[in-house]
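Apart from one protein chain that is not included, each protein chain of the complex appears where it belongs.
Entry: chain A
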């Protein structure tokens, strides 16, 4: 198992390098311009100077190599320095700078992480917690009324887009009932009971929207996997041995059914980090999803490049975790 993991990690390095190059090339080929959003009153020659000051007048290869150096050498050194307090060299090195804010990209990401992890991460957790019991009961009582309603709700939750459910919840709970705020306050610090309630209140709507969406996806996997196992011979054997029904269902069937589900859940974790572009935008959570979409719209290439590359790293990494977990959970699978 260890050598397998090591081998996969080594394979990841060329994969990620190729990915970073492809992203860079795609962004470079896209007909987008960082001065495109500026008012037309800014004359073309000034725009040319702005582009030059962003380094856009340099050839493609130079810009790519510069990004590689900034991202793989300068940024880690910088993190190392701020963690240990030691200084390497003169401490002055070019970091990856966003074109729109002219500030280091890594700082922006660090600033956005908390709200994304809270809202999107919590929604994922709730989604899983809701999905598993519903999936189990739906499968155990297949074609019952509970199963029918569960299937119906899952279909609705999966097919109705978040930009609809989000706005619907705002209209009902913010505009009409006035229970929850429609705008997320990223300045809020939880220090006492009242600020904690305020935090719960502002998270309620976006978390609900996303949890519903996640739950409806995962519950279908749980149900299908449970159904596969319920008709297996070992289940019949267990029952014939006189094992209690509860133990059959929750110990034998559920454990076996969760193997593919765990993989699906692990593969979904990187999407937490990439944020929820639409939901974040609707509730103004301003997390990583909103950061990415504003960067794409404003042609802020260093920011888009860095963010998408970090997502790529996470996806590769969680793929590996899913594979390793699979081996641990299922004794039939051995990699070595």
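In this section, a residue touches a chain if its C-beta (ideal position, glycine included) is under 8 Å from a C-beta of that chain, and two chains touch if they have at least 3 such contacts; residues count from 1.
Just so we're on the same page, contacts and distances are computed from a predicted model.
Only one of "Peptide/nickel transport system substrate-binding protein", "FdrA protein", "Transketolase" or "Menaquinol:cytochrome c reductase cytochrome b subunit" fits the UniProt record of the hidden chain, and that name is "Peptide/nickel transport system substrate-binding protein".
Of A:9, A:38, A:88 or A:333, it is A:38 that touches the chain left out of the display. Which of A:69, A:186, A:199 or A:217 touches the hidden chain is settled by the complete complex: it is A:186. Residue A:298 is the one among A:135, A:150, A:206 or A:298 that touches the chain missing from this view.
Seen from chain A, the chain kept out of the figure touches residues 31-33, 35-54, 97-98, 100-104, 107-108, 111-112, 167, 170, 174-175, 178, 181-183, 185-187, 281-284, 286, 290-291, 294, 297-299.
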